[in-house]
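One protein chain omitted, others in place.
Let's look at subunit A:
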Amino acid sequence: MFYKIAINNVKRSFRDYSIYFLTLTIAVCIFYSFNSFEEQTAMLEMGKSTSEYMLTLNKLIAGTSIFVSFILGGLITYANNFLIKKRKKELGIYMTLGMSKGKISRILIFETLLIGLVSLAVGITLGIIVSQGLSVITAQLLAVEMSHYKFIVSIGAVIKSAVYFGIIYLLVMIFNQVTISKYKLIDMLNAAKKNEVVKLKNAYVSIFFFIVSLIVLAIAYVLILKNGLNSEGFLLIASLLLGVFGTMLFFFSLSNFMIHIVQKNKKLYLKDLNIFILRQINNKINTNFVSMSVICLMLFLTITLLFTMFSFKSTNDNMVAGNTSFDASSVLIAKNENLEENANDIETFLEKIDFTFEADEKHTFFSEYKLTLTLENLLSNYLSKQEQKEFQESYMLGALSAVKISDYNSILQLKGQKPKELKDNEVLVVSNYGRMNQALNKFMDNENTINIEGKDYAVKNDAPIEGNILTTATALTYFYLIIPDNFSGELQLDKTGYNVMFEGSDPKKSEEKFTNLFSSLWEDSTVDGTNYLVLGNTIDQVNTRVHGLSATVVFLGIYLGLIFLISSAAVMALQQLSDASDSFERYQSLRRIGVTEKLINKAILIQNLIYFAIPLGLAIIHSIVGISMVNEVFKAFSQGIIGSSMLVIISTLLVIYGGYFYATYVGFKNIVKSRN
């Protein structure tokens, strides 16, 4: 008997709360997709370090999943509590009909079970489909090849989703039992009759609160913008707390403030159903100001998170360009102490540790020198204060590096490029500083010579040559002057190094050989009691470090962003839909006094639009502040990112948040539709 009741209830809920089901299903789908990551990416062609990186990424996703399950747990409990409250009356009637509390509990348990199983099954099925695309995206992000395509079902992720959501549903069941046991029959029967307690707040008090909230928010914005992320921990926390407090105060006072303002504007107030719409919204925002604030902050986090993610990725992509020309590179940092001859020469060093290149590991050696000329001197006329600061913060000021043309040409030849000719009084500029700011470009445009120690050298190229002389993951910005072999000025040996190209049939073997070499040298490069500093990277290591980092940020950003977004949109939708069923009688009243269906639909649209737009609006304003702060950090290398990333963020918001809005609007209309 009660199974029947439960199934009927669920059927009805499917109609009234399809949005709740949808959200659960999407949540399961997202959860599955990200947790199936490990198996999904197993088919990718990955080097040793990429594989190691994948392990870390998987651990990170697993950790994030725990956080996500807390958020989803909160969402599901909230939604469920909401639905139970709405059904107090129905449950009360069951009880007056003689149904025991135990039986009602069992109905609820069975309902939760049914909802849980259906959403889990559908969600996982969807997840399996969606996650197939994940491996393709991962391959792109990590710049690795996808050798073959396979349809993969991750049993591990299925079990994990089932267990995590199982636990959430179990907690919800327990929660329901506690709630039910606390209800008194009389309250349950009277639940629907509750009087609208309108907080008759003084106009001036609400206006005062509203203005205070704006001031608090303004202070928080100013604090953040002025001090940025570099501010002391205390200031940052203080401004964040101010932001949260201001947001809550904003939503607490907003609706009353709005009413007083609109009431002043009679043209607006006494038009169509505006009176009614205003009161509907007022009630909702006022009673839900806490959840409105939370939603606003979650939307803000989502937008800022996604933007940070894009900036980070774009910065990384931008910086790594030209830094991965060789399959492996290594340098020995020169020491200036009195050492035996060739002590700073990496070729000699390799001999000492008995390292030999295979025939198909084509390589060239080079030396890098420091000039007496510094970057500040060189660009002094073209550096603004701001740019000077940027260079300083990136540790790029100081003596300039130089490479002799013969070394440079052998590097070019290894890359398969044509060597350059350089006269004795000429130099070449090789740098990607132009990507950071305009100082170097302006210099190149305006100056034809560089003066080094009193001697003028003609700059042979018009624009800086982009393309690093080695493969590196750490020093992604570079500046070299290519000098003639018989350069007469003072030169201080800074580094010696080599580049390798793996041209054999089994590049993976060489890759592994060099990876092992570099990591053993990283741990210990003491030879004959002398300590050398030798650094090296294979291209796979660079890709892992650079692309891996952006991939991590992108994946976690999307994962959290999506969860935040659907959670907040779902709460909004539930609140509106429950309002719809509470307001059914009101819409009937309107119809009886002759309000047209068209006006009613318009009122519903406006009401939902305002309700969805308000937290989003404030979140957008918050985000503008957050984004300008993030942009400050990344702006050096992610110029022009705002436009394109905003496009993506706005379309994401439009599709998900807008989708929820539309579904709510349609559902709302259906609920208040006249039933005779």
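By definition in this document, contacts are C-beta pairs under 8 Å (C-beta built on N, C-alpha and C of every residue); 3 or more make two chains touch, one makes a residue touch a chain; residues count from 1.
Keep this in mind: contacts and distances are computed from a predicted model.
Chain not shown in the complex: UniProt lists it as "ABC transporter ATP-binding protein", one of "3-phenylpropionate/cinnamic acid dioxygenase subunit beta", "1,2-phenylacetyl-CoA epoxidase subunit A", "Glutathione S-transferase family protein" or "ABC transporter ATP-binding protein". Of the candidate positions A:K59, A:K271 or A:K389, contact with the hidden chain is made by A:K271. Within the set A:V459, A:L491 or A:V595, the residue that contacts the chain not displayed is A:V595. In the complete assembly, the contact with the undisplayed chain comes from A:Q280, out of A:N176, A:Q280 or A:T471.
Within the entire complex, the positions of subunit A that touch the omitted partner chain are 195-196, 198, 266-267, 269-276, 279-280, 283, 586, 589-597, 599, 676.
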